[in-house]
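First up is the structure itself, then whatever we jot down about it.
The excerpt is restricted to a subset of chains, each kept in its original location.
We call the chains A and B, going by the order they appear; numbering starts again at 1 in every chain.
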Amino acid sequence: MQFTAQQIGALLKGSIEGDESAAVDRLSKIEEAEAGSLSFLANPKYEQYLYTTNASIVIVNNDQQLAEPVKATLIRVENAYTAMSVLLEIYNQIKLNKTGIEQPSFIHPSAQIGENVYIGAFAYIGPNVKIGNNSKIYPNSWIADNVSIGNDVTLFSSVKVYFECQIGNNVIIHSGAIIGSDGFGFAPTEDGSYKKISQIGNVVIEDNVEIGSNTTIDRATMGSTIIRKGVKLDNLIQIAHNVEIGENTVIAAQAGISGSTKIGENVVIGGQAGVVGHIHIPNRTQLQAQTGLSRTIKEEGQKWAGSPAATYQVHMRSVVALLRLPELEKKVAELERLIKELNKGE
Amino acid sequence: MQFTAQQIGALLKGSIEGDESAAVDRLSKIEEAEAGSLSFLANPKYEQYLYTTNASIVIVNNDQQLAEPVKATLIRVENAYTAMSVLLEIYNQIKLNKTGIEQPSFIHPSAQIGENVYIGAFAYIGPNVKIGNNSKIYPNSWIADNVSIGNDVTLFSSVKVYFECQIGNNVIIHSGAIIGSDGFGFAPTEDGSYKKISQIGNVVIEDNVEIGSNTTIDRATMGSTIIRKGVKLDNLIQIAHNVEIGENTVIAAQAGISGSTKIGENVVIGGQAGVVGHIHIPNRTQLQAQTGLSRTIKEEGQKWAGSPAATYQVHMRSVVALLRLPELEKKVAELERLIKELNKGE
């Protein structure tokens, strides 16, 4: 798709300097742009590129001064960064605006499918599944029996949703994420083997959640594993059975939350952090990357780090002291020597 | 499916108090149950909910005393917890009792398929594959050439089993798990690049193993990567080439075992633990979550923690001493000052 400076200017309510018919068909960084590219300049550090860029159109702030002549058509707006964000969103909406049902796909006759949906080839929609309006189920996904999915949901290719799980509105789940596999529950027996504990709960994902690629969220043993509104989960995260994650909590890649732990709202958990089971993390807690948290935190809004975790200050004090430790050992040896001498001296 | 108190009571050999025709169609926690739910009370801590629950039927111990009137129909049994476990298992067996071959699926004419199997739509069964009786291959799975799968096996959606791998009886593998991808073997060359070492072994999974979502188990370079009877692997675990995991060993999510390591029986490995290659872990060893183990352990049955790993006692002593380290530094500075004074005093 091609767009002209005139069209983009009208969309952004910007003013145009240069050729109104300049046309673009892609978005690029200003320093890498080729002819046919739309770029933007928001950070003054990059101003130099404005005079050398091959971009056909550049969006700039209204107050952008020009130190040299510019080859590209400029579109001046109140805030170039915000304007660009709006454009990116529109661009993505157009690009990802698939609808219709591709063949072959498998849709059980008892499934209820909303309007304006996309169901990709080789997607599997099981018995009694409900899918809302404007939702997109990409190829090779598996939506098992009795699952309900809201409106404006996107499940990219090969998302797997086990039986009875519930997904709200405006949810995005990336490829390979697994929702509702069995919790890891086994009872030891006398002969040293383990007996599986049936996992008959489900997973509930509320509105506006985004879940990254190959992340796994296990169903509850009984009841629900719950991901509250606005939670953002990165790739390759493990959420165990009966966990509850509070609103607007953000978790980075490869972190793991063990069974039955409850996490508050607006918590931020760094990459590769691990949280033990059956504990509570209060609102606005922050866990640094690779933290290993093994007990309930009581005070809200604190920053934690290390494994086993301590508050950030305590952790950093230990880290620094640890680096000085070989020196401390030498110093103690020297004191020992001095005291021996003093003792001799007496 | 609906069941009456009478039917459930007969199944559990329990005695019924209240309306024998009370019917349920789901299982719920006693504190969350709605009308139409079956619940149970095993833990005395939850007795209060017995008098307020909306469950239609509650299973209780024979000796459960009633402090207040109860609305629900009660079924009294010897052990309410065990009775509930039995019910959960039956419930799951009924729920997951799919059979038949859905279309479109791909079954190579040379494949041998047992009786009473389920093969979901978009499943791929390659040349010379053997699948035993009562096994279930969910949609979008890929069973490559010459794989053998035993009886009563469940592969959930999108399990991938590479060429020549062998899976025993009563095995459960969850969605997205990859069995038999190439081991990570490369030989450095003189120009700094790497040459792939062909990986021609396979993976052997014995009976009664359960494997979690998105876990990866690489094929051996030569010979077999072996997962022995009764092993339970959680989600997102990495098992490298030529690893051998002994009977009834349990590994929690996101742990990783490097190439050629041999793990004994009844070992327990915590989440996010990492084990280096070419070492041996003896029977009944326990590794705490996030442990980093880099050498062979000789004594059986010990508990290890930390990275690099130490025995649990040594590790905890270091952890505690580390927290006191900033204080120790102050103390040493004070001693230094005192000794200087003593020296001056002389």
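Quick note on the criterion: a contact is a pair of C-beta atoms (placed from the backbone, for glycine too) under 8 Å apart; a residue touches a chain by one contact, two chains touch by 3 or more.
As the structure is a prediction and not an experimental result, all values here were calculated from the model.
Colleague: Going from the 2 copies shown, figure out how many the entire complex holds in this file.
Modeller: 3
In the analysis below, only the chains that are shown with their structure count from here on.
Colleague: Cα centroid separation between subunit A and subunit B, in whole Å?
Modeller: 25
Colleague: Could you pull out which subunit A residues touch subunit B in their complex?
Modeller: Residues in contact with subunit B: 104, 106, 122, 124, 140, 142, 144-145, 158, 160, 162-163, 176, 178, 181-182, 184, 186, 192-194, 196-200, 214, 216, 218, 222-223, 236, 238, 240, 254, 256, 258, 272, 274, 276, 292, 294, 307-308, 310, 314, 317-318, 321-322, 324-325, 328, 331-332, 335, 338-339, 342, 345.
Colleague: Under the definition above, what is the set of subunit B residues touching subunit A in their complex?
Modeller: Its residues touching subunit A are 27-29, 32, 85, 88-89, 91-92, 95, 102, 104, 120-122, 138-140, 156-158, 172, 174-176, 208, 210, 212-214, 229-230, 232, 234-236, 247-248, 250, 252-254, 265-266, 271-272, 289-290, 307, 319, 322-323, 325-326, 328-329, 332, 335-336, 339, 342-343, 346.
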